[in-house]
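One protein chain omitted, others in place.
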Amino acid sequence: MNVSLILIILLVGAFATYIAGDKLASKVALFFGISALGCSIVLLNHFNMGENISFLCQWINQPNVSFALKADGLAIAMLLLTTALTPIIIYTSFGTEYKNSKAFYSLILFMSFAMVGTFLAADGILYYIFWELSLIPIYFIALIWGNGDAEERKKAVVKFFIYTLAGSLFMLIAFIYLYQQAGSFLIEDLYKLNLSATEQLWIFLAFFLAYAIKIPIIPFHTWQANVYQKAPAVGTMLLSGIMLKMGLYSIIRWQLPIAPLAAKEYMYIFISLGVAGVIYGSIVALRQKDLKKLLAYSSLAHVGLIAAGTYTLTIDGLRGAVLQMIAHGFVVVGLFFISEIIFRRYETRTIAEMGGIRTQSPKFASMFLLLVLASVALPTTFNFVGEFTVLYSLSQINVWFAFLGGTTIILGAYYMLKMYQQVMLGETNTKVFADVNFKEGFALVLIIGVLFFFGMYPKPITDLITPSLEEILTQINRIN
Amino acid sequence: MNNILNEIGIENYIFLSVILFSIGVFGVLYRRNAIIVFMSIEIMLNAVNLLFVAFSTYHQDAQGQIFVFFSMAVAAAEVAVGLAILVSIFRNLGSIDINNLKNLKG
Amino acid sequence: MNTLIAIIGLGVLCLLFEIFELRKAIVPITIIGLLAVLGLNISEFNSPQSYYNNMIIVSKFSTAFSGLFIILTVFLVALSHKVYENHQTKISDYIAIKVFLLAGTVAMVSFGNLAMFFLGIEVLSIALYILAASNRLSIKSNEAGLKYFLMGSFASGIILFGICLIYGAMGTFDVTEISELSRSAELPVWFPIGIVLVTIGMFFKIAAVPFHFWAPDVYEGSPALTTALMSTLAKVVAIATLFKLLAVMNAEVSSSFQIVVVIISMASMTVGNIMALRQVNVKRMLAYSGISHAGFMLMTLLSVTNAAGSLLYYTSAYALAGIAAFSVILYVCKNTENEDITNFHGLGKTNPLLAAILTASLLSMAGIPIFAGFFAKMVLFNQTIQAGYIALVIVAVVNSIISVGYYFKLILAMYTKEPNEARTGTPFVIYAVAIIAIVLNIALGLFPSLVLDLLA
Amino acid sequence: MSTILIIFCVLAAVTVLTAFLTIFSRNPIHSALYLVICFFSIAGHYLLLNSQFLAVVHIIVYSGAIMILFLFTIMLMNLNKENEVHKPRITRLGAIVSFCLICLVLLTVFINSKPIVGEYISTGDDYQSIKVLGKVLLNEYMVPFEFASILLLVAMIGTVLLSKKEKTEK
């Protein structure tokens, strides 16, 4: 059994969904999404039994590009995140009618395909291809099925596309440069390179540009809030739940081990950027009028912390970052789904137009609250495990980093509770708010369940990712 | 048999040819009448032909002159096509002033 | 050589068909004939040989590119079928000119003597002048024809001057002899000047800055099918010929000349892309896009010794995407006066398949994976970095980013705007050409080695 | 200064002068006539270089065919009036600038180059009689020769295409 199977399932799924036609599309997509999840669980099993599920074959001879998929613990963790979130995201869309839904769901699966590919690729060019490929579907999803004024949306989406593409093209140059040195794009060969400090710095920066825009790290985040706001709920979930993680994952997988000297040399700067993102994102989130924008900035804050964690170059930082990535993926999908549920009933995302919902829909209120709590990293939620580990790693670098990064638990609580209060509490709203139906509830319960289960028992994931992170760490600490 | 270039010098032919070529270029830029512009292009081609013959003598080699034949054929073909285009423009516009042809720009 | 003869024969056949009143059969027969020629051409691939006193040298390079040209011509001829429906009396002329044009292009990539090179380029040019002006009732077409003609003959003059100087320096037109001589003796300055002048003439043909000014005007004014030909076939031929010229005649291009190439390449990309941003006419936009692609293709000249494969790949990717794009444009703008972007509004709704094809081809041109355009750029960047011109690559990358801006303008128009007219008719040929072209493009993207290793 | 050089100088002067006059004449017919003179003087150069055949061909093709074509077109379009408005000053300036530039640049390049020293080669073999030219053209240059016919064919079809009125079918 090898890991390329999952890519095939998703790709076939994308085509099958398109062929299935508008009526069946959502169900077919869900079916393939779940089978991809099943497949990845089977893969996990095989991996845990010590089988080699990686895949390698020559693709292009000149330049030497291979179709190499590497499934170590880290990749499998991200694979699981993607394949678990994809069906959930598809499932959340069941309450909304999308026109031309065959194309819509097909694009979702295609995006999932590209993202899985990004996580698994072990060849620079293959990785880059998947990385870019994932941009196309989200571009169309946001463009065609997005909301708000069409002109505004167009602007935001095109800016997003060009901006992210701009960043990643420099990464391509970096890869090609590395290829000149190594004669291969394979990640192992790139790890082995003996680069001078200057070379490493430039390569590090080229990678950083790509990742900083994708993640996003301030000040490269300007595309984010607008796109999150304009994209349809599903698009936002894909973007924030999984796609952001591509950048963070790539830092760990590619940037740090390839240019460790630069990472060490300029560690403080990059951690500071991440931490600045935490504070800035949190503060900006405070006064947002649009629910999705608020969540976007909260996401900015959270990923800032994760990025800071990765740049600590400690096992705790990396592990915490990965845990937090997964946790954040789930919680942010849940929160965007919440905003979608409200939108389905009130046709608005403006916070000021909400309020007084809790009395009408206790179940919804509870689930929302649980997600808010997870988002502010209350202990026993998965987010706490990640955030704690990351903050701990920051404290190992400098306690002040931990302190500044830790302001997220104060500011995060502030804006999330403020938002919760404005959206949910207060006098009963005059507009009727039907409580969550079974479909919505089921999706939310799944997400909450995952968050709390791994919050209490993160060991399976920790055990899964730790060996590969340690391996990466030895690469980072190799002596050139 | 003496090479005639011993008397004149290949440089002179090159200079003459360059000047003639430049005159052609000048004409193309200077005039608005498309016919004269065509003529200027013919001057350019003839300048080159002249140089070909001079080089042919310089190398005592027939190929240069052969090339002149081809160049003449090309010139004839070009003129034929060019004038055909010109005629159809004249039919449409009633003028062959190339300054009037500025519909396509930007 | 056989390819060339067969193509000319096919051209004559076309003319004969007119005489025998078999107009309906011309397009199918030509396509079949061209496919046969393609087979013949492939059969020559592995038997490099020179013919008739080195007039024609058949090499892997020439056959590979000839193959590409033949495929492109097949597409273009197939598209003619629909376009010239209402010009039945002229159809044989059109097709014959295109076939002869193909003969010219084949001569250009397989020349062994500068005379063949010159005649080939003239056949190509004259055919293009005619095609550009072929819509004789349209003032735009006339203007395009005349502009192209004036500047083209000017460029021909420059090329001729260059050839003359090369002859003056070498005393021969035979490229192998020139190549040997250029390595041995001390040369008069005439030779490098000649090379430079010929190169400039070719720069004009591929529309590199600052010799690009004709391109937007001519592309816009010409009938769409001719524009398709110019932006795909003609450009590809020109760059291939220039590449061959430089590769064959002087093994090492001097470093200062390389700097010139670098600057022109940068300028072409930048000017092309920036100017394309504010265009409303799609053909004009693609003209500018073509200028920028010319800049990219020029990057191969920096490593002539080993870049043939990547040039073939890049040109194939570009031309196939261009064919796909132009077939959609032909469909959309069939009944409209101009090719403004407004005509594409709502294509995503009225004809999703063609919209998807156009999107794919634009993405390929923009260099988004998995389309061939991406690998083309990647390979090019790889080679250029290897040659040590990382600054050029950075400029190229910045330009790729800019280019997305206008490619996406078109995509946005297709998907976000409301359609302003109902489109009817689903011409089979256009579908077929567009789909085959884009499928070939994607296939090249999936298996780049097929083409990349061809000329290794 | 040898006679040949003097002849060359005179011919060159005539060539350049008539070329200029071609461009400066306001009447297209005059231009055409000056151009004919120019072509004759170039033929004179050919004769000077002892390539009689080429000189004759040149006169036949250029003065005989091409110039007639020009004149015919001028007459056809009734352009023999001096009605052309001069181009704006900036254009003329541009033309003069580019003339000077290209002249200057090319001349400097050639002057700067190493002068050819010593005798020019002279094998004494016949290389430009009709006989030799014919042999070269139809042996070595057979393929380009044939290909030139394609060129002319294309030009012919093209001109026909451009001027043919369409028969409206159906």
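All chains are identified by letter, namely A, B, C and D, in their written order; residue positions are counted from 1 within each chain.
Keep this in mind: a residue touches a chain if its C-beta (ideal position, glycine included) is under 8 Å from a C-beta of that chain, and two chains touch if they have at least 3 such contacts.
Just so it is clear, contacts and distances are computed from a predicted model.
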{"item": "Candidate names \"Ribose import permease protein RbsC\", \"Peptide/nickel transport system ATP-binding protein\", \"Cation:proton antiporter\" or \"NADH-ubiquinone oxidoreductase chain L\"; UniProt protein name, chain not shown", "value": "\"NADH-ubiquinone oxidoreductase chain L\""}
{"item": "Displayed partners of the chain not shown (whole complex)", "value": "A, B, C, D"}
{"item": "Residue, one of C:Ile200, C:Leu229 or C:Val332, that touches the chain absent here", "value": "C:Ile200"}
{"item": "Residue among A:Leu56, A:Met267, A:Ile315 or A:Leu446 that touches the chain left out of view", "value": "A:Ile315"}
{"item": "Full-complex contact with the absent chain, from A:Gly38, A:Gly148 or A:Gly426", "value": "A:Gly426"}
{"item": "Contact partner of the left-out chain, one of A:Lys159, A:Arg344 or A:Lys431", "value": "A:Lys159"}
{"item": "Candidate in contact with the missing chain, chosen from A:Asn45, A:Thr350, A:Thr380 or A:Asn437", "value": "A:Thr380"}
{"item": "Missing-partner contacts on subunit B, residue numbers", "value": "25, 28-29, 98-99, 101-106"}
{"item": "In subunit A, positions touching the absent partner", "value": "155, 159, 162-163, 219, 221-223, 225-226, 280, 283-288, 314-316, 319, 356, 358-359, 362, 366, 373, 378-380, 385, 388-389, 391-392, 395-396, 399, 402-403, 406-407, 409-411, 413-414, 417-418, 421, 424-428, 456-459, 462, 466"}
{"item": "Residues from subunit D at the interface with the omitted partner, ascending", "value": "87, 91, 94-95, 97-98, 101-102, 105-106, 108-109, 112"}
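One rule holds for everything that comes next: only the chains that are shown with their structure count from here on.
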{"item": "Closest chain to global C-alpha mean, per-chain Cα centroids", "value": "C"}
{"item": "By number of C-beta contact pairs, the top two chains", "value": "B-D"}
{"item": "Between subunit B and subunit D, centroid-to-centroid distance (C-alpha), Å", "value": "5"}
{"item": "Separation of subunit B from subunit C, taking each centre as the mean of its C-alpha atoms, in whole Å", "value": "27"}
{"item": "Touching two or more other chains - residues of subunit A", "value": "none"}
{"item": "Multi-partner residues of subunit D (at least 2 other chains)", "value": "110, 116, 140-141, 144, 148, 151, 154-155, 158-159, 162-163"}
{"item": "All touching chain pairs, where touch follows the definition stated at the start", "value": "A-C, B-C, B-D, C-D"}
{"item": "Touching residues on subunit C, where the partner in the complex is subunit A", "value": "309, 348, 352, 363, 368-370, 374-375, 378-379, 381-382, 385-386, 390, 393-394, 397-398, 400-401, 404-405, 408, 412, 415-416, 448-449, 452-453, 456"}
{"item": "Complex interface listing, subunit C residues touching subunit B", "value": "114-115, 118-119, 122, 126, 129-130, 133, 136-137, 139-140, 142-147, 149-150, 153-154, 156-157, 160-161, 163-165, 167-168, 171-173, 216-218, 220-221, 279, 284"}
{"item": "Contact footprint of subunit D on subunit B as seen in their complex", "value": "1-12, 14-16, 18-27, 29-33, 35-36, 38-40, 42-43, 46, 49-50, 53-54, 56-63, 65-66, 68-70, 72-81, 83-88, 90, 96-97, 99"}
